[in-house]
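Step one of this worksheet: look at the structure below.
Removed: one protein chain of the complex. Kept in place: all other protein chains.
Each chain carries a letter (A, B and C) given by its place in the written order, and its residues are counted from 1.
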Amino acid sequence: MVEFNWSVRVYYEDTDAGGVVFYANYLKFFERARTEWFRSLGIGLQQMQDEHQAIFVVKASAVEYHAPARLDDELRISAVVEKIGNASVVFKQEACLGEKLLASAVITICCIDSLAWKAKVIPAQIVQQLKNVKMQ
Amino acid sequence: MVEFNWSVRVYYEDTDAGGVVFYANYLKFFERARTEWFRSLGIGLQQMQDEHQAIFVVKASAVEYHAPARLDDELRISAVVEKIGNASVVFKQEACLGEKLLASAVITICCIDSLAWKAKVIPAQIVQQLKNVKMQ
Amino acid sequence: MVEFNWSVRVYYEDTDAGGVVFYANYLKFFERARTEWFRSLGIGLQQMQDEHQAIFVVKASAVEYHAPARLDDELRISAVVEKIGNASVVFKQEACLGEKLLASAVITICCIDSLAWKAKVIPAQIVQQLKNVKMQ
Partner (left out) sequence: MVEFNWSVRVYYEDTDAGGVVFYANYLKFFERARTEWFRSLGIGLQQMQDEHQAIFVVKASAVEYHAPARLDDELRISAVVEKIGNASVVFKQEACLGEKLLASAVITICCIDSLAWKAKVIPAQIVQQLKNVKMQ
């Protein structure tokens, strides 16, 4: 199973008055990695909405914060697919600074109809691309 | 001419590693005051979109930062209408902590068609409400 | 056990291109409710840092997203203390629109030394205030 990695630099916008990355912003970092992983598979989110009227929304997020990141740090954000359902995908993700684990997460995304805002089976072409990766 | 005031509390989410409110967030504070001022006039932004297919977007923002705000501060955000055009409204706004001026801004918003994303004359009913206030 | 409630209005800043509140922003809403609950007990976060060199950081967040919130919605954000440890507090929190549950969360915060950035026993005076509330 392939692990996808994406590099994220910490700017002032990401930090808070504690002098570290604001915890909610790890959800943004994790999403950047998932989005770039989709992009690396040829799946564009805007395109998915335009062609399939489908968008992925986050259904559940469980994050544990182990150590803080600071201004100028370059983080490695990983994404691994745990499970592919009919309408959902579960990811395990981590944020690391060098070898140090800063945050770990399980994120469940769900495919929905972008107009009806109801769960929708993930378009077959996209499921196939996801499964191909998971097999590797 | 009436000045509208809105109170904003500073939370960790608003601050950065400098220990103060992140400067870009004043744009959010200013927008909250403008939105609440609209609401006080009976103008809901979602409703304006639903009924008139019209949304306000920010066309220009000029902000000067005079002094920092910190965690737990309660800021007073003011909004005064400077000028009402066919498709735009210009606001003068300030962020204050007690008597101390922290930031001052001129914000120009523009009415656009929410689908065509083109400038659009502000719906007559809304212009009337704005002008009534400006006269006071 | 007392439930604390705090009202949050949805502005453009809170939404994303899906037309709904960006999921990471519920963490901000939940924190606003916790902070205001602390404030209602006479506990200021800046003051806690200044007097005790102690800050609360989020150690773990588990959020489930049930239904979307939209522009102009007024949400009720609740906070209930589940457990008070030596250095941590566990909250159960919900975001509701009227009777409708939009998001539910378990948030664990941890007291740390703001300079050493290490776990620290919650100052006795603050534990007492928290326990008084939990008993009610």
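Keep this in mind: a contact is a pair of C-beta atoms (placed from the backbone, for glycine too) under 8 Å apart; a residue touches a chain by one contact, two chains touch by 3 or more.
No experiment lies behind these values; they were computed from the predicted model shown.
Asks: Can you pull out the displayed chains that the omitted chain is in contact with?
Replies: Contacts of the omitted chain with visible chains: A, B, C.
Asks: Looking at the full complex, which residue from B:8, B:33, B:55 or B:89 touches the chain that isn't shown here?
Replies: B:55
Asks: Which residue, B:44, B:68 or B:123, contacts the hidden chain when the whole complex is considered?
Replies: Checking each option in B:44, B:68 or B:123, the one touching the absent chain turns out to be B:68.
Asks: Even though one chain is hidden, which residues of chain B still touch it in the full complex?
Replies: 18, 20, 23-25, 27-28, 31, 55, 57-65, 68, 114, 117
Asks: Considering the entire assembly, which residues of chain C contact the chain that has been omitted?
Replies: 12-13, 15-20, 22, 24, 70-71
Asks: In the whole complex, what residues of chain A lie against the chain that is missing from view?
Replies: Against the left-out chain, chain A lists 9, 11-13, 28, 31-32, 35-36, 39, 44-47, 70-72.
The working rule: only the chains that are shown with their structure count from here on.
Asks: What's the chain with its C-alpha centre farthest out from chain C?
Replies: Taking each chain's C-alpha mean as its centre, the farthest from chain C is B.
Asks: How big is the gap, in whole Å, between where the Cα atoms of chain A centre and where those of chain B centre?
Replies: Going by mean C-alpha positions, chain A sits 33 Å from chain B.
Asks: So the centre of each chain is just the mean of its C-alpha atoms; given that, what is the distance between chain A and chain C in Å?
Replies: Here the centre of chain C sits 24 Å away from the centre of chain A.
Asks: Could you check chain B for residues that touch two or more other chains and list them?
Replies: Chain B, residues with two or more chain partners: 12-13, 70-71.
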